[in-house]
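A single protein chain has been omitted; all remaining protein chains appear in their positions.
By letter and in written order, the chains are A and B; residue numbering begins at 1 in each of them.
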Amino acid sequence: MFSALLVMAALAIVLGAVLGFAAIKFRVEGNPLVDKIDAVLPQTQCGQCGFPGCKPYANAIAEGTADINLCPPGGEEGIQKLANLLGMEFKPFGGATVPKPKSVAVIDESTCIGCTLCIQACPVDAIAGAAKQLHTVIVPECTGCELCVPPCPVDCISMIPIEENITNWKWKYPVYALTASKQAQ
Amino acid sequence: MRTLYKFHGGVHPPTNKTQSNLTPIAQAALPSKLLIPLHQHVGSSAKPVVEVGEYVLKGQRIGRPEGHLSSAVHASTSGTIAAIDMQRVAHPSGIPDLCITLIPDGLDEWIALDTCDDWTTLSHTDLRHRLREAGVVGLGGAVFPSDMKLYSHKHKIKTLVLNGAECEPYITCDDMLMRERAGEILQGAEMMRALLYAEEVLIGIEDNKPEAIAAMKSAVVAGNHQRMEVIAVPTVYPGGGAKQLIRVLTGIEVAAGVRSTNMGVQCFNVGTAYSAWRAIRFGEPLVSRIVTVTGNVSRPQNYDALIGTPMDELVAQSGQLPGTTGYIMGGPMMGVLMPSRQVGVIKAANCIIASSDKLFPTAKPALPCIRCTRCADVCPSELQPQELYWFSKAKNFDKAEDYHLFDCIECGACSYVCPSNIPLVQYYRFAKSEIWAREAGKKAADAARERHEYRESRIEREKREKTEKLAAKEKAAQAAKTPLQPVVAAANPDADPENTMQLKIQTAIDRAKEQAAAIKPKNVEQLTPQQQAEINDIEARRARIRELAKDNTDAQP
Partner (left out) sequence: MSGFFSPFITKPVSVSQIMLHVLLALIPGIAIYVWFYGPAILISLTLASITALVIEALMLKIQNKPLAPYLKDNSALLTAWLLALSIPPLAPWWLVVVGTAFAISISKHLYGGLGNNPFNPAMIGYAVLIISFPSHMTHWLTPHGLAEIPLSFPDQLNYIFHGMLPDGVRLDAVTMATPLDTLKTQLHLNTQLKDILEMPIYGRMAGIGSEWVATGFLLGGIYLLAKRLISWHIPAAFLGTLFITSGLFHLLDPSHHVAPLFHWFSGAAMLGAFFILTDPVTSPTTPRGKLIFAAGAGLLTYLIRSFGGFPDGMAFATLLMNICVPLIDAWTQPKVFGKKEKQP
């Protein structure tokens, strides 16, 4: 009885020492969790989560001060990924945060006055132009964050949802036809 | 006798080829209009270079290749451009794409063609350029721009494989082309061999096409082609897949993501060789191709059809039978159902099958997978389709990739043998396109992150530089005070470059204001209330902008 206890205690001490040694020996520098979270986030830098960009939000999630369901551009798939990464339960979007279809900003060239306010607002430098020059959105770089919309003094920026075309078209999930009603037409 | 190799699996569906290969290739009648899509090839879409209402001649370029991987598009006959707009195209999605509508004038008048009696006098670069400008793409179905495949990096290519296997049921266009135009195919092959610096040419034809094999063999002898061999390969689907044919003829296995050229082989369809030859020898761009029209029609037949011919007009020439439910482009194993019967024939259209419920009954409801592994037994890529199905169905895409989803060639052999009627290939297509989309999203996110971080660092740097400059200035001012002779210039705030800028802006604004005040508004005497309201509105907006602009300039230090 006593010897068993002794053995167990010894075992615990040895294993604890191994764990402690491993923690020091294999210590990872930096904060990989933040980077991992940041990698999951869509990088729109839109601030819809209430943080000034994706990295700050990732930091907040890592610290546990922010919820995982605050990122509308990431969609429910994004929440699912965060939940998996952090070993948490999936949480649906709450309140005002709802995902929207992916869009790009389009500047109405007849209205633009060339004030550069949108250029300053764009988090990814996706608007080209100079003072008193017509501005235009570099569409492939636009993340659809909508940050350029409010500063525009003449309301010439609109968000246009990206439509499905031949290049970005995806094959649909096959209908798993087992019931007569669901059978492929 | 050459030793042939085997590939794993394969199936033997009913070939149904004899319906359409008994009569020679017919010239299709000139259609009432041509619907020519600008994106018929792998790579970027061609850009239209004609305008609506313009008169074009047959063979005139109407779409310019855009970017590295692209191909030109030509007017298939002479006539007038009626429209350049979004139309339904031969694509499974049914999504419209940019098309040029051409109304033929009935003359079918060729543009002046740049013929070439001896291609050996042309440089390889010139040959490739001519192929690109002639819009020559792979006609086996992949429509990859041929010029891009005719490079030989470090002259490593030993074998040119010419694919005349045509393993898909129903299709006979390559069969008929080989029977009737063998000589020209081989001329094209010679040219391709020279471009690739390949030593030998192996022409693989499935042994269910004895006439084509005989025709090609006699053409090899007649043309006195050296180191060129016509080889009968066993009939087994998908023996005509490029990877499978290369394996059968050479024993080389080209894995997914590996270029066959790195392994010393390049593969072209016989139709591509023919079109390449026509393009160089006669300067004819790719404006027509051989199309098998079969299925629910009274006279199945091969046609030399113009690119852009509406499919229903082509099928009508073969006598479409009642009960036709739609058109399938390609064969029954890998073909796609057309979203509309009016879509134009494209360069990839080797076959149009009028489908009916009798020919292709609607799929039975799928039962669960019982892991019988019939699919694995027939998979030519030696995959485990039942595992891929499981992962694709569960949307476990990482796992699906681990199990080599992208080695799947979508030949359909697994679905063909599945006793549970599971649309396996459909699951793989779904999983593949989801993974592609996800990767594209990931790439975009990474690019956005990089741009954002760069922007942040730039702003940071600018701020730092400004404070440094300020500090330096203060230091200079301090230094200026202590010595006896005061340096006025350094202390003068106006001399500061930023302040001068500020001043300039201010004067510019003032000048603009003066100018605005000087210009009296004209035509304001008789305004409707509506116009007046609009003017007020505009004035208000201007005022707001000025306000904002002022705020902005004030905010700047």
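We adopt the following convention: a residue touches a chain if its C-beta (ideal position, glycine included) is under 8 Å from a C-beta of that chain, and two chains touch if they have at least 3 such contacts.
The model shown is predicted, which means the values in this text are computed figures rather than measured ones.
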| note | Given A:Leu86, A:Ala128 or A:Val175, the correct residue touching the omitted chain is A:Val175
| remark: Of the candidates B:Ile84, B:Leu127 or B:Cys369, the residue in contact with the absent chain is B:Cys369
| query | Just one of B:Met311, B:Ile328, B:Ala431 or B:Ala448 touches the chain that is missing; which is it? | reply | B:Ile328
| Which one touches the absent chain: B:Thr250, B:Gln266, B:Ser288 or B:Ser381? | B:Ser381
| Which of these, B:Glu54, B:Asp108, B:Asp407 or B:Glu434, touches the one chain of the complex that we don't see? | B:Asp407
| remark: Note that subunit B touches the absent chain at residues 7-8, 11, 13-14, 92, 94, 169, 243, 247, 253-256, 258, 325-326, 328, 330-337, 355, 359-360, 362-363, 365, 367-374, 376, 380-384, 386-387, 402-404, 407, 412, 415-421, 423, 425-426, 429
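Just so it is clear, only the chains that are shown with their structure count from here on.
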| query | subunit A to subunit B: how many Å between their CA centres? | reply | 31
| task | Please name which positions on subunit B make contact with subunit A in the complex. | result | 39, 89, 91-93, 95, 97, 362-363, 365-367, 393, 423, 426-427, 429-430, 432-434, 436-437, 440-441, 444-449, 451-452, 454-455, 541, 544-545, 548-549, 552
| query | subunit B touches which residues of subunit A in the complex? | reply | 38, 41-45, 53-54, 113, 115, 117, 123-126, 141, 143, 153-154, 164-166, 168-174, 176-180, 183-185
